[in-house]
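Can you keep this structure in mind? I'll have questions shortly.
The other protein chains are all here in position, but one chain of the complex has been omitted.
All chains are identified by letter, namely A and B, in their written order; residue positions are counted from 1 within each chain.
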Amino acid sequence: MRLTEFFDRGEFVVTAEVGPPKGFHIEHLVEEANEFLKGRVHAVNVTDNQSSVMRLGSLATCKVLKDNGLNTIFQVTCRDRNRIALQSDILSAALLGIDNLLLLTGDHTTLGDHPQAKPVFDLDSVSLTHAVKRMEEGFDIAGNAIDGEFPKFSKGAVVSPCSDSVDAQLAKMEQKVKAGVEYFQTQGVYEPEKFIKFMDKAKQFGVPVQLGIIIPKNVGMVRYMNANVAGVHVPDDMIEELKADKEKTKAGITGVEISARIIKECKDYCQGVHIMALGWESKIPAILDQAGL
Amino acid sequence: MLITQLKSKETIESLAKGKTFIVNCHGCKEVYFAEHEAEELQKELSETNDITQIVTTDYICHPDNLALQLKKHMDKIKDADTVIVFSCGVGIQTVAKYLDDKRVYSGCDTFPLPGFQGVTPLQVDCAQCGECYLNYTGGICPITSCSKSLVNGQCGGAKDGMCEVDKEMECGWERIYRKLEKLNKLDTLKYEPKVRNYWHPDAEQTDAE
Partner (left out) sequence: MENYTKFKLKRKEELTPFLEDKDNLFILACNKCFKEFEIGDEPECSNLEQLAKEQGKTVVGSAKIDFLCNETLTSKLLQSIVPEEAEDIFVISCGLGIQTVAEQLENPVYAASDTISVDGQHGMALTTTLCDACGQCYLNLTGGICPIVDCAKSLLNGQCGGAKDGKCEVDKNKDCAWEKIYNKMESLGRLDELLAQQVEVRDYSKINHKFINQYVTSVRESRFEGYYGGVHPSEKKEFSENIDLVSFPEPRTVVIPLSQHAGAPADLIVEVGQTVKVGQKLAEANGFVSSPIHSSVSGTVVAVEPRLHPIQGIKTMAVVIQSDGENSIHESVKPAKDLNDITRDEIIELIREKGIVGMGGAGFPTSVKLKAPQKVHTVLLNGCECEPMLTADHKLMTTYPEEIIFGMKTLIKGSGAEKGVIVIEDNKHDAIEILEAKTADIPNIEVAVVKTKYPQGAEKMLVKRMLGVEIPSGGFPTDVGALVANVSTAKAVSDAMQTGMPLVERIVSVTGERIKNPGNYLVKNGTSVKDIIEHCGGVKGDDTTIKLGGPMMGFEVRDLNVPVIKSTNGVIAVETKVSEAVECIKCGRCVDVCPMELKPLYYTKYAPAENWEGMKEQNVMDCIECGSCSYICSSKIPIVDRIKIGKKAIREGK
């Protein structure tokens, strides 16, 4: 089911992300999705060779999850395919009944496990959105007619509300909206006040925004994110809070609490939440419970 | 503009089979050439391999000049089994074409530096894309200053204004944004999504008229 339909109904849309394995056995992934996500989220994002690390394909994983009764979001990056392959894969998604896309530029090849690879970037997030919109109107990006029924998706994109260059982010967000983006999922948010300020400016575009949550697992992880992950900043007091979570038995509880707290603080300013659990899918139900969702 | 780096010593040693004639090109030395490293390597090579002559000249990418410079060494070249050229790819190909029946090998790998002319590389670069985007970007090239050559804004991967690929490289699109902001021309960014055109059937036709 298309995410836009949930938004249109005024629902607070909950999504969560899963990453396919490096291999083709996904029983474990399906098991976890069934156990922790089914019934709790509106849709599951499936990442596309996340962090430029070669893995099982997003589209095939989406299909398997769909067969297991989960609504999915097919993430598509521009790093590995030129416009021919991208449009072809998007038609394939339509055939397989995938209703939602998340269109991204993608991390650079040099950041992943194949740094020697040729980075493609023939299209980018904006032109890819434009291409999908054109396909929905019956034409490919070169202007050739598409045969039969035209595909139809909910087209999503990402934005970084806590970026150090938030004005440039908003300008890009506007470009994405103009190109046809219908919903946004944000980068991980740890500073609700920044997010709320951002939403104050972003609401002018009239497009729903899902608050991004990356569950903070431990001090090492958040320090790493602070140093290396774009658009993510974990404030010092939150790091202190995590430090208190040293005892192994209680590990993770603080992360769950922080995540739920951020959701509660931001809920009134956005139209949904997107949880990036990075392997901690089992914690998602607890977060949603504590956040009152 | 082209610069070169020496191939590894092992590679060069393995190439120097039989009587070997070496050509060094110093034409672009002012831009960069590993002059002393090459000299050192060739000295060491002379001890283990049969190096019959080392010629150092310049601008071997010019076929006439190449012929002129090699003229007095042609006996030694004819006698050689292998010719190793320390120059950019253009120079090596020119030598390979000129010495058509010789094993001509390259002792270098070639890299690009920004700038077409002269000997001083530039900090700006042009990829000769054929559809200049500078009008939309305040005169900062998105093709060469963005590591992904994006034409519709930043990817979101920059951290503290620095590119995800290299922390010493400023995000090209953030630079563009700031420049347009300074020029009070931020509206310029509100253009229809751009899609690059890699097909330039007329690229090699120049406007001679």
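Keep in mind that, in the parts below, contacts are C-beta pairs under 8 Å (C-beta built on N, C-alpha and C of every residue); 3 or more make two chains touch, one makes a residue touch a chain.
Here the structure is a predicted model, which is why all the values come from computation and not from measurement.
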item: Contact with the hidden chain (one of B:Val23, B:Leu45, B:Ala80 or B:Cys108); value: B:Cys108
item: Hidden-chain contact residue, picked from the options B:Ile22, B:Leu45 or B:Cys88; value: B:Cys88
item: Which of B:Leu15, B:Leu41, B:Leu150 or B:Val195 contacts the chain that the document leaves out; value: B:Leu15
item: Absent-chain interface as seen on chain A, which is shown; value: 109-110, 115-119
item: Hidden partner interface residues of chain B, rising order; value: 1-3, 5, 7, 15, 26-32, 35, 56, 59, 61-65, 68-69, 71-72, 88-97, 101-106, 108-132, 134-135, 138-141, 144, 147, 163, 165-166, 168-169, 183, 185, 200, 203-204, 206-209
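We take it that only the chains that are shown with their structure count from here on.
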item: Touch list for chain A against partner chain B, complex; value: 83, 105-108, 110-111, 119, 121-127, 129-131, 141, 158-160, 163-165, 167-169, 171-172, 174-175, 178-179, 187, 228-231
item: Chain B to chain A touching residues, read off their complex; value: 147-161, 164-165, 171, 173-174, 177, 181, 186, 189-190, 192-196, 198
